[in-house]
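Below is one structure; the comments refer to it alone.
Removed from the display is one protein chain of the complex; every other protein chain stays in position.
After this line comes chain A, so read on.
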Amino acid sequence: MHPFKIVPLAIALSLLSGCASHKPPPRPGSIHAKVEQLSEMSYLQITDLRAVKRNHLLTVQAEINNTDSDNQQLYYRFKWLDANGFTVGSEEAWKPVLVYAYQKQTLTAVAPSPQATDFRLVVQSPDNTGNLP
């Protein structure tokens, strides 16, 4: 086949594949199932997630680990879900947190109401792309 005839086909395929994600779905109960990353996070890793009901309210603690020698800026917020998967309460504000080099930072949050039985941690770190050592 002439190479120039392949180009439009390649463009069309790339446009179509742009909407499709090939990542396998995360395992239920894993950290990845509870975390929504809005950008590629090379240096910041969520290493631990704990959730417990205290005084009728779901309390979540997440541990963020910075594996880089530079400080990293992280933006995060929690999404709270009821037993049927509907969101509980209004959207939380994005919160900035500075994670120092090689620091383990803990984030804690309390659900807005007793109806919240599940959560998602939404994270974004704008300057956190690069090749892992």
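In the analysis below, contacts are C-beta pairs under 8 Å (C-beta built on N, C-alpha and C of every residue); 3 or more make two chains touch, one makes a residue touch a chain; residues count from 1.
Here, contacts and distances are computed from a predicted model.
The unshown chain of the complex is recorded in UniProt as "Penicillin-binding protein activator LpoB", chosen from "Cytochrome c oxidase subunit 3", "Penicillin-binding protein activator LpoB", "Succinate dehydrogenase" or "Sulfatase".
Taking the complete complex into account, residues 8, 11-12, 15-16, 54-57, 59, 75, 77, 89, 91-96, 109-110, 112-114 of chain A touch the chain not shown.
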